[in-house]
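Before we start, here is the structure in question, set down as structure tokens.
A single protein chain has been omitted; all remaining protein chains appear in their positions.
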Amino acid sequence: MAKLWQKEPNREIERFTVGDDFILDRNLLKYDCLGSIAHAKMLCKIGILTKEEMDSLVCELNKIIKMKDNFAIKQSDEDCHTAIENYLTEKLGNMGKKIHTGRSRNDQILTAIRLYEKNGLKEIKLAVLNLIKTLACITEKHHDTAIPGYTHMQKAMPSTIAMLFNAYSESLKDDAAFLDDIYAIIDQSPLGSAAGYGINLYLDREMCSSLLGFKKVQYTTYVQNSRGKFEFLVLSKMSADLLLFSTAEFGYFSLPEKLTTGSSIMPQKKNPDVLELIRAKSKLVAGYLFQADLIQKDLISGYNRDLQLIKEPLFRSFAVTEECLKITDLVLNNLIINKEKCKAACTEDIYKTDKALDLVKKGFAFRDAYKQIKEQPE
Amino acid sequence: MAKLWQKEPNREIERFTVGDDFILDRNLLKYDCLGSIAHAKMLCKIGILTKEEMDSLVCELNKIIKMKDNFAIKQSDEDCHTAIENYLTEKLGNMGKKIHTGRSRNDQILTAIRLYEKNGLKEIKLAVLNLIKTLACITEKHHDTAIPGYTHMQKAMPSTIAMLFNAYSESLKDDAAFLDDIYAIIDQSPLGSAAGYGINLYLDREMCSSLLGFKKVQYTTYVQNSRGKFEFLVLSKMSADLLLFSTAEFGYFSLPEKLTTGSSIMPQKKNPDVLELIRAKSKLVAGYLFQADLIQKDLISGYNRDLQLIKEPLFRSFAVTEECLKITDLVLNNLIINKEKCKAACTEDIYKTDKALDLVKKGFAFRDAYKQIKEQPE
Amino acid sequence: MAKLWQKEPNREIERFTVGDDFILDRNLLKYDCLGSIAHAKMLCKIGILTKEEMDSLVCELNKIIKMKDNFAIKQSDEDCHTAIENYLTEKLGNMGKKIHTGRSRNDQILTAIRLYEKNGLKEIKLAVLNLIKTLACITEKHHDTAIPGYTHMQKAMPSTIAMLFNAYSESLKDDAAFLDDIYAIIDQSPLGSAAGYGINLYLDREMCSSLLGFKKVQYTTYVQNSRGKFEFLVLSKMSADLLLFSTAEFGYFSLPEKLTTGSSIMPQKKNPDVLELIRAKSKLVAGYLFQADLIQKDLISGYNRDLQLIKEPLFRSFAVTEECLKITDLVLNNLIINKEKCKAACTEDIYKTDKALDLVKKGFAFRDAYKQIKEQPE
Partner (left out) sequence: MAKLWQKEPNREIERFTVGDDFILDRNLLKYDCLGSIAHAKMLCKIGILTKEEMDSLVCELNKIIKMKDNFAIKQSDEDCHTAIENYLTEKLGNMGKKIHTGRSRNDQILTAIRLYEKNGLKEIKLAVLNLIKTLACITEKHHDTAIPGYTHMQKAMPSTIAMLFNAYSESLKDDAAFLDDIYAIIDQSPLGSAAGYGINLYLDREMCSSLLGFKKVQYTTYVQNSRGKFEFLVLSKMSADLLLFSTAEFGYFSLPEKLTTGSSIMPQKKNPDVLELIRAKSKLVAGYLFQADLIQKDLISGYNRDLQLIKEPLFRSFAVTEECLKITDLVLNNLIINKEKCKAACTEDIYKTDKALDLVKKGFAFRDAYKQIKEQPE
């Protein structure tokens, strides 16, 4: 079925401009229906739709939500918005056309994406809180398992497994707070902004906003894309630590065989591929953020088609972030901590600062104590 | 005077590792003294320093703050921390050494940087609020100056100068909110975390934290570097708009000659260099953020010297961001808006959506109205 | 069928580590078979395989190449390498196992990717040369169509359509040269490097290298990822130019309706989405390059599983780059150049430099001529 603006576009250009939208939009189907339901109710209130029209539109839209992946979005539909409108027009004729009154696809898609993001942020926050719980168990169990603390990748001072894992969960707590901040900033309803220049028709934007559970009516997209980034700052650091501390040379940690991968040529290998991939996936998310960021750069005000290409990096960042949070949780729940290796690693030298401080307690200036201890033979 | 740990380092290596710290640290001098004052008061409370020692240390540190750029940080000092300690030791002998008790340069510098950042965020927020005021004046003055709204860089619908500038200030309001969020996350006192592994000595970290005006005691650095980025999303977009709308072909805006630059070969040129540079500086800040980001990536837990190199991108982002906010304000206060050009640009075609909506009000389904208007001859 | 190293891995971890490899590897199927054919012939020469074994292996591998997408790569296979080995073992029993002698998947996949890249670079170069031809037609047809040349986005000096499009093709010529440089650097055979540490078995790496058409035997991956980037420097600049010069306000160019897209709300719109998407896709490629780059950063020597994640950005960059080169060519072949608009745009002021130079020819110092002309009334 043809696109809304009835025209015979060049096939190659069409394929190029449509891209993978008809696939990517599966992520938005539910949210676009929810947006349309709110819009329909509002159009009814302002007298564009009759009660009956609104009811049957809402009913069909709910059917689509239930159909889930059984609702087809064909490449010829271009995207979920046209697919839905074509479906409604087929079922309800004119009404299916009426629902688009006072709405541009620009605000329609922004609404769907915003709802998608709000849901995604909620799920990521759950995964973060869950990971914090797991870390708490480890720190409790190993509150007194001593390991060296490292600076410059060299043994520095006495520390514990608990201190190491506590640092991760402290970071994650700030991440959770940051997720709330981002949520608050994107919690604004774009529905009714039309092509970005309003519309010569009275729309009750407040009504749509509250029906959709937005905190307020407004337009803003530019913060949405930092999601995922901060969670990974801790995930990839944790992977880097675990990879190092799992080498035969350190040996503080190891993974059970069922979490490792073998080599096709080396019989003895048990590789921590999962940690390497988590470390690497943080780079993918950085790249998605970078794409979204670049695409927005220097566009003049008003909608530019460039923004369509932000969809994929956006969906992927959410998916990869949530996946890695869950896999990390699985890894931690199976992590083997080798107490003896940890203990053995706590060699004499890491207690030198303490020795200097003992002298301080005896009245030495720290710098003098420092020198005296430094000059002592190993 | 030699570095704290008395050693004869290789000269080239020393120059390489010190880098520009002795220059960059001018930004931190005041904040490092404030940190040391708090630390001294705390050491006095826990009995490491006598009241007299503390008083004279605080007195000398306040002198340094007053000296400002007259206080020398020599390359041989490596950084402001050593310069200050050497100065104190010279003036007060042993006491100058004692103040370093229970403190590592790792937590000392983090404290100074955190205080620097908190101050920087405050100043940037002021500049943002100021720019919002300026935008308000323009929108008020031009609430009914019509211009076309653009999508896909093509005329789309009727709009106004007010709507255009309102979008900027809406973004800036969210930026201001976001600055508060970042401030809240970094508002934690690192003083007392020593090398990151605590210290075998009772320190009153709460006391230092409240003396320094931190909200709580903790350790976190990873969010600090997104500052600057969001403000520029609007600044560079505004520059892109103004550059386009100031071309002879659009002509909506122009800059007074005193804000433009000429050409060395073309007598007629009046170039909007200032807007081009604001547009470009957003890329510099993106680059600084990128550097800070990369440097932190995949470092194992614990201090790594790599982090020293975050100082410069950090200081520069703050400086460039604040400068561009102020210059943009200056440009807006001098911007010439050519009402006639704006009016002339509002051609027939941009009212076609309104015409379609008139039909809708007569009962047409929007899609049908759309087609009828579309088929009307220009 | 189970993975090579016989083990019962955790299902979630397996799904996570396998990722989309079983899909992505469709790009490598042909090249992995070619690599195996060369390896089999070499194993035969050094006496690990008999002539008969080699013949039947080569025969089956050629069958797989012919099967193309009919050859299944199941998720349980993990990747194309295992899928192929399982297939061979099924068909030929022991021989299917023997072919893996003296080869690690590390060098096996590197070989396949290298062959894929060499082919991709060739195809991109063809598209570039093709685009240069198209540009030549335009420049020839419009060698005297005058338009203003712009600096600082302001009219600067007299120029022509030919000069504008010539700049693009000059860039593309350098791109073509650069593609050759990259090709030369990656034209090295990794086959036989095993896990990166050679192998305790005499392998004739020279033989494999020449069978596969590599220039020499060696190991290098780090340049491969800049492909795509340079071509886009011109494509996105060209899009930016065409978008600007196609605005109603400039009007030098326009696209035939069949290459434009309409609006769902604005009846009059004919949007150049295709140009916006080309502009934006350059950002995607920048992001893919960025991902590949980050993933490699700071990995210690030797294979790290992180590298698996470079596959997708690599394949995508090649695909997007080639696609955009072809679409741009299509756009240029349909571009409408509005001669009158171009002529009308060549206003008096852009000839002021020429006037100054006329005075120079009369003996004035350029600076004085410049001032005299500048002071002349418009």
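Should a chain be cited, it is by its letter among A, B and C, assigned in written order, with residues numbered from 1 in that chain.
Basically, a contact is a pair of C-beta atoms (placed from the backbone, for glycine too) under 8 Å apart; a residue touches a chain by one contact, two chains touch by 3 or more.
Because the structure is a prediction, the values reported are computed rather than measured.
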Absent-chain contact - pick from C:Arg15, C:Lys74 or C:Lys297: C:Lys297
Listed residues B:Lys98, B:Lys125, B:Arg205 or B:Arg279, member touching the removed chain: B:Arg279
Sole residue of A:Lys30, A:Arg105, A:Lys155 or A:Lys283 that reaches the chain not shown, by the stated touch rule: A:Lys155
Missing-partner contacts on chain A, residue numbers: 151-157, 243-244, 246-250, 263, 265-273, 276, 294, 297-298, 345, 347, 349-350, 352-353, 355-356, 370-371, 373-374
Hidden partner interface residues of chain C, rising order: 4-6, 48, 94-95, 97-98, 100-102, 106, 149-153, 156-159, 163-164, 167, 170-171, 174, 177-178, 181, 184-185, 194-201, 218-220, 222-223, 226, 230, 233-234, 236-237, 240-241, 244, 279, 282-283, 286, 293, 296-305, 353-354, 357, 360-361, 365-368, 370-371, 374
Touch residues of chain B, complete complex, unshown partner: 3-5, 7-10, 12-13, 16-17, 19, 81, 100, 103-105, 194-195, 199, 257-266, 271, 273-274, 276-277, 279-281, 283-284, 286-288, 290-291, 294-295, 297, 304-309, 313, 323, 327, 330, 334
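The criterion applied here is as follows: only the chains that are shown with their structure count from here on.
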Chain whose mean Cα position lies farthest from chain B: C
Interchain centroid distance [CA atoms averaged], chain B/chain C, Å: 36
Chain A and chain C: spacing of chain centres that average the CA atoms, whole Å: 29
Centre-to-centre distance between chain B and chain A (centres being mean Cα positions), rounded to whole Å: 25
Junction residues of chain B, two or more chains touched: 151-153, 156-157, 244, 297-298, 353, 370-371, 374
